[in-house]
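Next up is a structure, given as structure tokens.
In this view, the complex is presented without one of its protein chains, the others remaining in place.
Take a look at chain A:
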């Protein structure tokens, strides 16, 4: 299954709604970069509200896609990280440093607009 990527003005919206297997995660990485290229989006919000755990592999794929998007010129904000996910990520030793985050989709879009200076 592929994760849908929606366009909203000059931003892309992604809501990850189900548990990610390795292939889906890697496919998403590629799909997002192509979509950024296709739409000339300046920013991306990836919402993780429905995700109840993140292991080191998924964290790496996410971290990588954020840096890849940055290389292309798009800013990524991660939103909706659940308490259990934040706790396990830090205990696991993964800080996802330098990643822009916000509590929810609404605040994420606000943050993105600020970053883009609009």
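Methods note: a residue touches a chain if its C-beta (ideal position, glycine included) is under 8 Å from a C-beta of that chain, and two chains touch if they have at least 3 such contacts; residues count from 1.
As a working rule, contacts and distances are computed from a predicted model.
Hidden from the displayed complex is a chain whose UniProt protein name, among "Tryptophan-rich sensory protein", "Succinate dehydrogenase", "NAD-dependent epimerase/dehydratase family protein" or "Anti-sigma regulatory factor", is "Anti-sigma regulatory factor".
Considering the whole complex, the residue from A:87, A:103 or A:116 that touches the absent chain is A:87. Interface note for the absent chain: among A:16, A:54 or A:75, the touching residue is A:54. Against the chain not shown here, chain A presents residues 19, 21-23, 52-57, 59-60, 82-85, 87-88, 91-94.
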